[in-house]
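Structure provided below as structure tokens; questions to follow.
Excluded from the complex is one protein chain; the other protein chains are retained at their positions.
Naming follows writing order (A, B and C), and every chain is counted from residue 1.
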Amino acid sequence: MAPSVAPNSQPRQVLLVECPDQRGLVHNITGVLLRHQCNVTSNHEFVDADANRFFMRTEFTGEVNAAAVVEETKSLLPDGGIARLAKTGKRRVVLLASKEHHCLADLLVRHAFNELNAEVVAVISNHDALRPLVEKFGLPFHHLSHEGLSREEHEAAVTSLLDTLQPEWLVLAKYMRVLSTKFVARYAQRMVNIHHSFLPAFVGAKPYQQAFERGVKVIGATAHFVTEQLDEGPIILQQVIPVDHTRSAADMAQAGRDVEQIVLSRALKLVFEDRVFLSGNRTIIFD
Amino acid sequence: MAPSVAPNSQPRQVLLVECPDQRGLVHNITGVLLRHQCNVTSNHEFVDADANRFFMRTEFTGEVNAAAVVEETKSLLPDGGIARLAKTGKRRVVLLASKEHHCLADLLVRHAFNELNAEVVAVISNHDALRPLVEKFGLPFHHLSHEGLSREEHEAAVTSLLDTLQPEWLVLAKYMRVLSTKFVARYAQRMVNIHHSFLPAFVGAKPYQQAFERGVKVIGATAHFVTEQLDEGPIILQQVIPVDHTRSAADMAQAGRDVEQIVLSRALKLVFEDRVFLSGNRTIIFD
Amino acid sequence: MAPSVAPNSQPRQVLLVECPDQRGLVHNITGVLLRHQCNVTSNHEFVDADANRFFMRTEFTGEVNAAAVVEETKSLLPDGGIARLAKTGKRRVVLLASKEHHCLADLLVRHAFNELNAEVVAVISNHDALRPLVEKFGLPFHHLSHEGLSREEHEAAVTSLLDTLQPEWLVLAKYMRVLSTKFVARYAQRMVNIHHSFLPAFVGAKPYQQAFERGVKVIGATAHFVTEQLDEGPIILQQVIPVDHTRSAADMAQAGRDVEQIVLSRALKLVFEDRVFLSGNRTIIFD
Partner (left out) sequence: MAPSVAPNSQPRQVLLVECPDQRGLVHNITGVLLRHQCNVTSNHEFVDADANRFFMRTEFTGEVNAAAVVEETKSLLPDGGIARLAKTGKRRVVLLASKEHHCLADLLVRHAFNELNAEVVAVISNHDALRPLVEKFGLPFHHLSHEGLSREEHEAAVTSLLDTLQPEWLVLAKYMRVLSTKFVARYAQRMVNIHHSFLPAFVGAKPYQQAFERGVKVIGATAHFVTEQLDEGPIILQQVIPVDHTRSAADMAQAGRDVEQIVLSRALKLVFEDRVFLSGNRTIIFD
């Protein structure tokens, strides 16, 4: 499990590369970095052999013409290759929540103390319950109730607000709305969700009640990208904690909240530091 | 998580009680123990409020008329109540395996060093591969091949052998045969299985390949009683270990084997010390 | 590991008993509860055989003369036995902090959402850094700087303030001051601390730097009662997370903060629900 990395106060660039795999990629890319006298402070590469796909993440410092580094790198990659610099500033983020506070509160604290490489520009909720919490932290809280609206109408309201907020990332911090395919497509690969997880999985309503009745011995949480299959998107992080027969369904739900909070914060830290690549339905995580 | 309990060499009795819950049960049962001058060394009780069912496990020593303790206890319980002494000697056990050695080997070692409160009377396998391992430990190995036999015929052969072996418990130590309802019913509540577990669960063939393709971040194992719904029986123990994108499907399978081995041994230790009660599809574990 | 228990909204009483062990205690105490028609919803007992000491915690509901229950129970205990009802309302708590926010923030959030069975009446700090955080949550923040003061003088100021606040519990949420024996004695068994923990332990300054240089593979945290031997008091909860060679000392410190935050909150939940007994330098935890 990847513990959080403390923010590095040094100015640095992060080069991100992905492309079909071929021989010599590491040699060629490090050649570009060398010619430009980049001071490489951290380097990760991985080949997804099944997908025949190469991934690389390189942190470097120095007085470097970073745009030229990217252009030269790109010119060395096979067709369809991608090379880019990670954004140097913080990620622009909107949080979506409903009534449960635990994930949202943990993110607000970490945001307030600058632990997330993110600027939370607003919180949107279909309930008004978490307004006092959000306003404690001096952030805009938008209550967009779903009451009396069709899914389409409610999502249109959310989308319209998001259009003015222009976030790079959406985080579903226990946002308990089923999302339409259209909404998901609009924020493809830019939306992270947290989901309770059990062994085995339970489908349908009241999952903790089902978990209790099944007598599970671990309660888990999964942070994942949201794709059209909703809870089936690429997994970023998973963690579990043990429970036993003395726990009621409500106890299990509380245990689940504790682990959800931890897993979502850690997953976002990885995402907002550009440590997560997608390879089909899998994630490659350079931590 | 339940760490193993060291074998206690002192002679002791274990009283096991379960019945519909009602007021005064603990008082009344401890009254019996007190009148008989039992020296209670460990006591657990639990009420499954949903099922309105009471469970109690009491270890005691002393020169006691244990049969009378049981009779008096029983007389105080509501209709349908059960009071019994746990068998004082070791459990008579048959292990069933196929080709994978990891769970079987760990059990054979623990058995050889007297860590399981069990006497393994034989190992039955539908393959011959593990014969050398079993014979190292001086135990009978019965190869009952399923080749050319219907499920019914193969199970008849296994059942026939089991009838001569007369085990109290069957342990499926990676026995890779689907069992018929009839077979399961015959050993209801006396058969323990170990099963790989993922978040989410994967149905169908090659689960580790599916887990790999899904990019799961934890690999788990579940030890459970076998019921008609096969892998849906009451859970005794679950545990997971983390994996990451660098692990192949084969790596994940190896990681899974390591956790299966640990989980099965610990679960059996609990079962063979009469620490596991069933309450519907849940287990109550007094550890 | 004990997951958090969800707050139970039902009115209930908690009877707490400890005394030298002798035969019949459970029978006798449950007899009192039965005669008073208490509806026992949860019951734990434990005998510390080494210390020959008996501990019991019983939750019950019903229209009961609780004071009489306590008196009758007490009359049945051996000399030196203690029987009492847990306070029914929330615990009155003062938090002490220095500059690090992580434990304090988690507690403030859980307090704000009523998850701790505690009323935080104030935060005291020897630095002013966390004032904005505390004031977000509408709580009094007292900055009692230690600058220019002897330990004795500073503690006198803290003690004087505590005398007006009259807390039942002090929580050292990363309060980075060495406490005098006198101060510790004043709040004996009423003060909980959180401490980083390593395998092996490191004495002296910069523990994370030492842990890094030693190449440890796990980073842990211990919540414990504060006794004269400072970090040697009875342990309530411990937990670790894995780290590897890629983590700097700063990374390890961040990982440590994440686990400290979790461990302190869970430990306090146990303490404030009267689930923790002391037996010499050990804790008995009825969770």
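The working rule: a residue touches a chain if its C-beta (ideal position, glycine included) is under 8 Å from a C-beta of that chain, and two chains touch if they have at least 3 such contacts.
Every value quoted in this text rests on a predicted model; they were computed, and no experiment measured them.
Trainee: For a quick check of understanding: of C:I124, C:V158, C:L237 or C:M252, which residue touches the chain that isn't displayed?
Mentor: Checking each option in C:I124, C:V158, C:L237 or C:M252, the one touching the absent chain turns out to be C:L237.
Trainee: Which residue from B:A83, B:A223, B:I262 or B:I284 sits in contact with the chain not drawn here?
Mentor: B:I262
Trainee: Of the residues A:P11, A:G24, A:G80 or A:G148, I need the one that contacts the missing chain.
Mentor: Answer from the full complex: A:G24 touches the omitted chain.
Trainee: Touching the absent chain: which residues on subunit B qualify?
Mentor: Subunit B touches the chain not shown through residues 1, 3-6, 101-102, 105-106, 109, 112-113, 115, 133, 136-137, 219, 241-243, 246-248, 250-255, 258, 262, 266, 287.
Trainee: Kindly note down the residues of subunit C that lie in touch with the hidden chain.
Mentor: Residues 1, 46, 48-50, 197-201, 213-218, 220, 222, 231, 234-240, 242, 244-246, 248, 279-285 of subunit C touch the chain absent from view.
Trainee: Which subunit A residues would touch the chain omitted from the figure, given the whole complex?
Mentor: On the subunit A side, contact with the omitted chain comes from 1, 23-24, 26-27, 30-31, 33-34, 37, 39-41, 43, 45, 49.
Keep in mind that, in the parts below, only the chains that are shown with their structure count from here on.
Trainee: Centre to centre, by mean C-alpha position, how many angstrom separate subunit A and subunit B?
Mentor: Computed from C-alpha means, the inter-chain centre distance equals 40 Å.
Trainee: List, in ascending order, every residue of subunit B touching at least 2 other chains.
Mentor: Residues 1, 49 of subunit B touch two or more partner chains.
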